[in-house]
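Have a look at this one before I ask anything.
The complex appears here minus one protein chain, its other protein chains still in place.
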Amino acid sequence: MTSAYDLAIVGGGIMGCSTALRLAENNMKTIVLDQGDLGQGASGVNAGTLSLQIKRVKLMPYALKGHREWEAMGEAVGFKKTGGYTLAFTEHEAELLHERQALKANAGAPIKFVSNNALRAAEQNLSHKILAASYCSEDGYANSSLTGQYYRVRLKQNEVEYREQCCVTLITRNNSCFELITTLGNIQAKRLLLSAGAWLKPIAAYLGVDLPVRARINTVSVTERMPHLLSSIVGHATGLLTIKQKTNGTILIGGGWQGRGTPEEGRGNVSANTLLPNLSLAQHVLPELANARVTRSWVGFEANVPDFYPLAGALPGIDNAFVLGCVRGGYTIGPYIGRLMGDFILGQEPELPLFDPGREFNEV
Amino acid sequence: MMRLIPNHTSQIKRAKEISFRFDGQTIKAHQGETILVALMGNGIKHLRDAPVDVKPRGAFCCIGLCQECVVKVDGQLVESCRKIATDGLVVQSLRQ
Partner (left out) sequence: MIKTCDVAIIGAGPAGANAGIMAASQGCRTIIIDEQAKAGGQIWRAKSAAIKSAPNTPETIDGDRLRASIDASNVTHIANARVWQIERELEKWVLRLIINGRSEKIVSKVLILATGAREYVQPTPGWTLPGVIGLAGATALIKQDLVIPGKKIVVSGTGPLIFYVASEIRRLGGEVSAIVTPNSPVDWMYAIPSMFSRPELLWRGFVWVADLLLSGTPIFWRNVIKQIDGETKVQSVTVSKVNNDWSPLDQKRLIEADSVCIGYGLQAATETSQLSGIDLKHQPELGGWVPEVWENGETAIDGLFVCGDGTGIRGAAAAEIHGKLVGLSAAEIITSNVNFPRSALLTSFRRASRFGMAMTALSIPRKGLQKLTTDKTIMCRCESLRRCDIEHQMEAGAATINAIKSGSRAGMGPCGGKYCQTAIAKLIAEKEHRTEAEIIPPTPRPPLRPVPASELSGEFEYTDLPIPKPAPL
C-alpha cells in the first residue's frame, strides 16, 4: 500500500489538474486520480471557446484572470486570441444582445458594439442578415483535445503523481485520514479534493454529503478542413451557438444543444433532434458551412447546481475535504479558479472569493 | 500460353461514352461509372495532396470509407469512388 498523500484529487479534469499544479508549488504531496484518461471529461471535449461575451456577469473577474492563464499556456493548448463577435438576427435578439453585453462590459470585459459595415469588413463570409453585433478583442479559443496531454506533461514536470483508468469506488474516513478505494488499489490521503465534474454527486455521497449537482449534455461538431472562412470566434446573442475555424481549417460548432444520456451511463449520445437545428443555425450564421462535411459530433457533460454558480470551497460538514466544480464557462475559468482553490487548501486567502458549497441553492 | 482463367476483355460491353472535365482536362468515361474509374482509365491516380505533408494521394479503399479519393464537384467534396461521372460534369482535384 502507498504511504499517505497530503492530498488526493478525485477527477483529472481542468479543475483537478490546475489545483494540483498550484499545490505542487507548495510541496504538497498530491495525487490526481481519474477513472479514465486525464481530461476525458468536459475539459477535453468542450468547444474550447474562451469568450468573455458568454460569461456570467458575476464570474467576469474570474474569466478575465482566466484569459491571462490561457495566454500563458499558449501554443501547448492551442491558444489563439482571435477576438470574437456575437450576432443578433431579430429585434428581440438585438435587445438581448444590448442588454446583456452592456452589463458584461460594465463588469470589465472590453466589449463594444460594432456596425454591420465594420463586421463585414472583418468577416466577409458571415450572413448578411445580421441585425446587430458586439465584439470583444479578448476572445479566442484553445484546443480542448490537448487538455489531457497538456496536464500529463505539466504534472510530470512538477512531480505530481497521477493515475489514469483509476476509478474511485468508495471513500471512507478513519482517524485523520481518508481512504479511497479505487480500481487500482487503495489510497490514503490527509486531504481530499473532489473535482469529478458531472460525476461529483455520487462521490460526495460516499462521504454522506448531498450536492445538488446535475449535468447538461452539450453537443459539439466539427467539419473537415475548409478553406479560410472565418478569423474570429463567432457566437449568437442567445449563447446557443459558437463557431470557430481552427488553424488547420476545421470548423468547430458548439452552443450547448442538448444530447442524451447521463454521466452514470457512459459518455452520452448525440441527438439528431438537436444536432440538426444546431447545424442549421450555424449555416444561417456562416452560409459557406453548407458545403462543409461534418466529420464528427459528440457530447460532453457539463455539471451545474441550481443557481449556476460554482461549487468551490470546503465540502460541508467534512473536515479537510474540498470540492471544486460546476463552474459555468469552466474551461475558461478553470486554470484560474484551480489556483484559487489551491490557495484555499493551503490555508491562504484566495485573491478572489470562492463559492461556498454549503450555501442555499436557489433555482434560476 | 496456356491459361485456365480465360481473358474476358473482348466480351465486356460498356455503356456509351460521355465526357467530363477534370482540372480543365477532358476525360472520357462510360456512362454510369464512377469518377474514380474514369480517371483511372485515363491513367490519372494522383487526386489530391494530403493537407499536412502535401504528399500525393489517390484512391485507397475504393468503397467510400478512407476519404483518400475526394475531389470537388460543385464546391462540395465528394468521394470520387462513389460519385458517378455524368456528361459535362466539372471536377476539381485537391492537388496543390
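Labels A and B are assigned to the chains in the order they are written; within every chain, residues are numbered from 1.
Operating definition for what follows: a contact is a pair of C-beta atoms (placed from the backbone, for glycine too) under 8 Å apart; a residue touches a chain by one contact, two chains touch by 3 or more.
As the structure is a computational prediction, the values presented were derived from the model and not from experiment.
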Message: For the chain not shown, which residue from A:Thr82, A:Thr238 or A:Asn320 touches it across the whole complex?
response: A:Thr238
- prompt: Looking at A:Asp6, A:Asp37 or A:Glu161, which makes contact with the chain not pictured?
  reply: A:Asp37
- line: Note that chain A touches the chain not displayed via residues 36-40, 44, 54, 56-57, 89, 96, 100, 103, 129, 145-149, 152-153, 156, 164-165, 222-224, 237-240, 256-258, 260, 267, 269-272, 275-277, 279-284, 289-298, 308, 328, 364
Statement: Residues of chain B touching the missing chain are 1-9, 11-15, 29-34, 37, 40-41, 45-47, 50-53, 55-68, 70, 76-77, 81-82, 84
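The working rule: only the chains that are shown with their structure count from here on.
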- request: Sort out for me which residues of chain B touch chain A in the complex.
  value: 51, 75-77
Message: Looking at the complex, which residues from chain A come into contact with chain B?
response: 224-225, 248-249, 291, 293
